[in-house]
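Written out below as C-alpha cells is the structure these notes cover.
Every protein chain but one is kept in place in this view of the complex.
We just call them A, B, C, D and E in the order they show up, numbering each chain from 1.
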Amino acid sequence: MSSSKRSTIIVEHLRKQQMLEAISQGKRLDGRDLGEMRPFEIELNVIKKADGSARVKLGNSEVVAGIKVETGEPFEGLEDKGALIVSAEVLPTASPYVEPGPPDEETIELARVVDRGIRESEMLDLTKLVLVPGKIVYVIFVDCSIINADGNLFDATSYAAVSALLSSQIPIFEIQGGNVINTGNRQEPPATTIPVSITSIRIGDAVLIDPTAEEEACMDARITITTNSIGNFAAVQKGSTGAFTVEQIKKAADTARIKGEDIRVKLEEVTKKTG
Amino acid sequence: MSSSKRSTIIVEHLRKQQMLEAISQGKRLDGRDLGEMRPFEIELNVIKKADGSARVKLGNSEVVAGIKVETGEPFEGLEDKGALIVSAEVLPTASPYVEPGPPDEETIELARVVDRGIRESEMLDLTKLVLVPGKIVYVIFVDCSIINADGNLFDATSYAAVSALLSSQIPIFEIQGGNVINTGNRQEPPATTIPVSITSIRIGDAVLIDPTAEEEACMDARITITTNSIGNFAAVQKGSTGAFTVEQIKKAADTARIKGEDIRVKLEEVTKKTG
Amino acid sequence: MSSSKRSTIIVEHLRKQQMLEAISQGKRLDGRDLGEMRPFEIELNVIKKADGSARVKLGNSEVVAGIKVETGEPFEGLEDKGALIVSAEVLPTASPYVEPGPPDEETIELARVVDRGIRESEMLDLTKLVLVPGKIVYVIFVDCSIINADGNLFDATSYAAVSALLSSQIPIFEIQGGNVINTGNRQEPPATTIPVSITSIRIGDAVLIDPTAEEEACMDARITITTNSIGNFAAVQKGSTGAFTVEQIKKAADTARIKGEDIRVKLEEVTKKTG
Amino acid sequence: MTQTKNLIDEEGKRTDGRTIDDLREIKITVGVIRNADGSAFIEFGRNKIIAAVYGPREVHPKHMALPDRCVLKCRYHMSPFSTDTRKNPAPSRREVEISKVMRESLEPALILEDYPRATIDVFVEVLQADGGSRCAGIVAASVALADAGINMRDIVSACAAGKVDDRIVLDVNDTEDKEGSADMPVAYMPHLDQVTLLQLDGILTRDQFNESLDKAIMGCKKVYEIQKQALMQKYFGNETELKEEQ
Amino acid sequence: MTQTKNLIDEEGKRTDGRTIDDLREIKITVGVIRNADGSAFIEFGRNKIIAAVYGPREVHPKHMALPDRCVLKCRYHMSPFSTDTRKNPAPSRREVEISKVMRESLEPALILEDYPRATIDVFVEVLQADGGSRCAGIVAASVALADAGINMRDIVSACAAGKVDDRIVLDVNDTEDKEGSADMPVAYMPHLDQVTLLQLDGILTRDQFNESLDKAIMGCKKVYEIQKQALMQKYFGNETELKEEQ
Partner (left out) sequence: MTQTKNLIDEEGKRTDGRTIDDLREIKITVGVIRNADGSAFIEFGRNKIIAAVYGPREVHPKHMALPDRCVLKCRYHMSPFSTDTRKNPAPSRREVEISKVMRESLEPALILEDYPRATIDVFVEVLQADGGSRCAGIVAASVALADAGINMRDIVSACAAGKVDDRIVLDVNDTEDKEGSADMPVAYMPHLDQVTLLQLDGILTRDQFNESLDKAIMGCKKVYEIQKQALMQKYFGNETELKEEQ
C-alpha cells in the first residue's frame, strides 16, 4: 500500500529560500544552470566476477551495476525471448535515511523504470538469447547497488545498468545432449540501441534536470524520459505528488532528446574504449 | 499465534440492549426472525476471464468468486485426484476494519471452512480431473474476494464459491506428446452434490442464523454446518470464544438441514438457468 | 541486521556478586567446579516417525532432535555429496523470553554451529549418500526442537543432533526406471567420527564450561569448540560481545579435547546400546 | 512491444470496431460499497474495477500522522481471477508501482491540508482486467473520493493513448496493449489543465509523442464528462438525467 | 475422505485392537517444562505433545492489552520430524487455523476477567503426530493451564469420534483418520456440560451426527478423568495414587 509521507531530507527554510531565489535567476545552489547535468564518471569492469559491470558517479550519487547471465525458463507470454531482470537496492550505506530490508516502493519503481528504459527501447535483441524456444533462454540479471544517494537515482542507475550491459561479455551457452553447457566462450550482448534517460523536476514554475537530493526534497513533480539512439522516445515515468502542464512535459521531452544525446556520446565513447 | 482481541466493531450499550430485548422476543433489529436468512442474490458469470464466477449478496455482505483451472502436480497423498485450492481475501474495501496484507487467521479459517464444505461433501469428483496419475492433474483455483463485509462471511463466501463452481465451464486439457495441451474445448465440472453451509450464532440463550456484523460483534459462539444434497452433514466448524450445549448444536444441525435445502433450491435454480 | 541488546535474563546485582565471588573461589552457584559439566541424559528413538531421534537433557536444558531422510538435488558446488540440513527452533515453551516466529540471529547461529560441527568433522561420509551424481542425492534433515532453555544450547543441541544421527536407521533409496524408490529397507548412516562440542564462557578472568542461562547472562565472551574422535579440532565459534586472550583460547581448546572425550564415551555407549 | 498483426483495418476500424478516436464503453456506478465512505464501480471496456474510499480518519500507527496535512494511502490490487492466467494474490512489483503512481496521480487534486493528522485510504480492486486498468482505476478512485465528500481542487480523469499500426489511437485495449507498439497512460485534471500521471512504454517519435499526449488528454476530457454524469446521477438522480436529455 | 479398507474386523476390533468405544492409551505428565509457569506432556496414542503455559504476565506490545480482561494467546505447532513426511517448520495454514480453534476451545474455561491488562500464552508443540493431535493438544494445554494456577471455570477435555466402516467409533487414530469416512473432534467442559470445539470432516447422516457427538462427549468425560488424575498425581503424589487404588 502506497502512502504519502514527509520527505526524509529536511531542507531548512532559509536554504530553500536561497534555492528558489537562485532558480528564479536560472541558477542552482551548486552553480549549475537549470539544464545542466552534474559531473558524470563511468568506470567499467569494476567487478571481475560479473559478466559486465560499471561504477557510475553522477555528482555525489554513486551506483555499481553488475551483469550476471544464467539460463532458465522464459517469461510467460515472452516464450521466444531471453529474460531480462533488473533489480536495484539502495544500500543502507547510501544515506542516513535508508533502512536495510526488502525493497520499498521507491526502490521497486526505480528498478522498474530502469528496466523499462532498457526493455522498451529494445536495447537488447532478446530474440537472439533463446536456446530452446519456449523452454530455455538466457536470463540476464542486471543488479544495481546504489552506494551513495544524492539525487537523480533514476538516471545514475540507468547509466550504470546500460554501460554494464554495453561492456559485458556474456557466456555462450549451448544445448548438448539435452543439457545446458557453458562453452566457456563469451560473446558481445546483442545490443541494438543505447537508451538514455533524462530526469527533470519541477520546482514552482521552473523545470530543471539532474536534481540533487536537496532539490528533490523541494520538488513538486518529477519526470523521467528515456530516448533511444535515433532520438525517439521509449519510456516515460512521471512521479511525485505534483503535476505538470502539457507544455512543461513537451519541453522536458525535448530536453531529454538533446541532453540524452550528450550522455549517449559519452557512454559510446567509454564502452568502446574498453570494448 | 492466535490471540483473543476485542471485537473490531463496537456496538453501543444501548444498541446492544435493544438487540437483546428484540431477541428475547424472537425478533432481530432488522426485523428478521431468529431463523430467517437475509435477502440473497446471485449473479453468475460476472468475470468473463474466469472459467466460472459468481457475485453473491447476502444482506449487505457481498462476495465475488472466480474459478481458474490450470494443470499441475497433485497434492501429496492425493495423487489420484485433481487439486482444489480455495483462497479468500477480505478486501480492504469491505469494511473500515480491514488492513490490507497477507491473510490473517480469520481469513485463513474462512477459506479453509469454505474449502472443507466443498471437499468433504465431495461436491466435485476429483478423480475425474486427473491427466497423468500421480503426476499431472487439473488444478482448480477457487478465489473469493469479499467486497463488502456485513456478517456471515462463511455462508456468503461458500455460496459464491459453490455457485461459481456449479456454473463453471472448465477447459479440457489433454496430454499430447508428453505435453499438456489446452484443447480449447470446455466441459462441465464433475459435480455430484451441492454443499450448503448454514451459520448459526449464540447470543445469550438464543441461537439465530445468518448474523449481521453487528450481531456477530455481540455473539458468544458461532457454528457453521454444511450439508449435502441428500441432507447429510459434510463439515462443521464451531468458532468464537464461547460454548454451545449439546442440544443447541443438535438443533443448529437440524436448522442447517432445513435452511440449507432452501438455499440449495435457489442455487440449483440459478445455476441451471444459465447452464 | 544484527543488533546489540540487553540480555533478556536479568541477574540481580546481589546474585551476580555471589556468582562472581563463588567463581573467584573456583566454584559455581550450583556447586560445580569451573570445568565441570552438568548432569547429562540421553534417550534415543523417542520419535518413532523419525528415522532417528534423541532427547537430550543437559542440566535443565532439553532438546529433541529428529532425523528425516528424503531425496533431492545436491547443493551447488557439492554435487557429489548427499545434502545435510540442520535446523533449530528454540520453542516458545523453552523460556519466558522466546517469541514464536521465524528463527532470529541467535537461533540461526545455533543451527549453523551445530551444522558445522557435524559437517566439518566429516561425521558422515556424504559421498556415500549419492544416487545419481549431480542430480539426486540423499537429503538428511536434522531438526532440533529446544524444549527448555537453561544455557549452553550449543552443546545440548549438538549432542541431541549427533546422537539422533548415530542411532538413526535411514531408508535405502534406489533408482528404478528413472524414478526414486524407497526400498523399505534401512541402513546405518555412514558415520566416521563423533564430533563433540564443548562451550566455554569467560566471566571476568575465569573461564568455565557448560554455562547455565544465568551464567550466560553474566558472560563476557563465549567459545564453542568441536573435536572429532581422534581429538582433532573440527570447528570453532567465538561468540558474544567480549574478547578472549590467546592463552584463554588455547586453554579452552585443550579443555574441549579432554571434556569432549568424556562426552564422546557416553555418546558411544548410549548409541551402541540401542544400535 | 513488437507489432505483429494488422490492428486497424482499411476502413480505419480497430479490432473492437472503434475508430482511432473512440473510447471504449464506460459505465460508472457511484456508491456501490455499503461500508465505505465513498465508492465507485467502473466498467471500462472489459475492465471491472471497484474503488472504495475510507476517511478522513485516524492514522494507525499514530506516529505516521503528519501535523499539517492528511496522509493519502492507495492500494491497487488485482483479484486472482481478474487476469487470463491466475494471478498470485500476493502484491506483485507491478501492483506496488501502480499503487504509487496512482496515489501520486490523485494527490494533486486533493486538498490534504484540510485534514491534518488524518488519513484517507483509497482501495482499488481490479475484478477483471483489460488494457488500461490503471487509468480506469484512477477514474473510479477519483469518483469515489468525490463520493466520500473529500475536498478536491479538481476531478482526476485518466485515459491512455497508444501507437497501433503506426497510428496514434485513443484508449488502448488489451489486444492493442499486447500487440501494439506503444502505450501512454495519462491522468489529467481538466479544470486545472494539469497532467498528474504520464507513463510511456514503447517507441514514439517526437511528433508521435506530442500527438499521443494531446490525444490522451482529449480522452481524459471525454472520460471526465462520464465521471461528472455518474456523480450527478447519484446525487441528483433522474432529475439530472432528464435535464441532460433535454 | 473415501473409505477404502476394512478397518473393523468381524469381531468388532479396530486396526489397533480397540473396540469402537475404546480410547487409545493416554498418559499425561504434569510439570515437565522447568521454565514454564505450567506444563504437561501427553502421550495420546502415538501423539507426543508438550503444552507449556506462560502467564499471566505483561502484554507486549502494551497497546495489545485489554483493560478489563486477559489476552489469551495460543500456538499449535508441529516439529519438523513429527509427521511421516518432514514438515516445513514455517506455520502452515492448518496450524494457523488449529491455533485459533484451540484458543477458542480453551477460552470459555478461563476466568480471564481475573487478570486485566495481562496475557496468558499457551504453546502446544507436537513432537510426534498421530490422529487427533488437536484434541490431544487441547487436553494437554488445559492441564498445563491448571498447573499454572490459572483461575478456571472447568477443565477442557477433548476427544474425537468418527465414522469407520460406516460405524461411529471413539477416538479416531491416524489410519482411521486417513482411511475412514468422517472425523469429528470435540472439546467439552464436563462440569459446565458445554462444547467448546466441534469440527467435522466427512459425511454423516443426521443420526450418525448425533451419535458421533454423543460418543465424542463420552470420550471427553473419560479423558477428563485422566486429566484429573494427572493433576492430582503432581500435587498430591503417591498419597493420592494410593487413595485411588484403594
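Quick note on the criterion: a residue touches a chain if its C-beta (ideal position, glycine included) is under 8 Å from a C-beta of that chain, and two chains touch if they have at least 3 such contacts.
Just so we're clear, the structure is a prediction, and the values are computed from it rather than from any experiment.
**Q** I'd like the shown chains that the missing chain touches, ordered by label.
**A** Taking every chain of the complex into account, the missing one touches A, C.
**Q** Who touches the missing chain here, C:61, C:95 or C:121?
**A** That would be C:121, which touches the missing chain.
**Q** Pick out which of C:48, C:250 or C:272 touches the chain that's been left out of the picture.
**A** In the full complex, the listed residue that touches the missing chain is C:250.
**Q** Check each of A:31, A:77 or A:102 against the chain that is not shown and name the one that touches it.
**A** The missing chain is touched by A:102.
**Q** Would you write out the residues of chain C that touch the absent chain, in ascending order?
**A** 1-6, 76-77, 105-106, 108-109, 111-112, 116, 120-122, 223, 228, 231-246, 249-250, 253-254, 257
**Q** Go through chain A and note every residue touching the omitted chain.
**A** 46-50, 53, 60, 64-68, 70, 87, 89, 91-96, 100, 102, 141, 143, 145, 147-150
We adopt the following convention: only the chains that are shown with their structure count from here on.
**Q** Figure out the least number of contact steps between chain A and chain D, where 1 means they touch directly.
**A** So the least number of steps between the two chains is 1.
**Q** Farthest from chain D in C-alpha centre terms, which chain would that be?
**A** C
**Q** Measuring between Cα centroids, what's the chain most distant from chain E?
**A** A
**Q** Please find which chain has its CA centre nearest to the centre of all protein CA atoms in view.
**A** Per-chain C-alpha centroids ranked by distance to the global centroid put B first.
**Q** Just curious, how far off is chain B from chain A if you go by their C-alpha centres, in Å?
**A** Taking the average C-alpha coordinate of chain A and of chain B, the gap between them is 47 Å.
**Q** For chain C and chain E, let me know how many angstrom lie between their CA-based centres, rounded off.
**A** 32
**Q** At which residue positions does chain C touch at least two other chains?
**A** 100
**Q** For chain D, give me the residues that contact two or more of the other chains.
**A** Residues 75, 85, 121.
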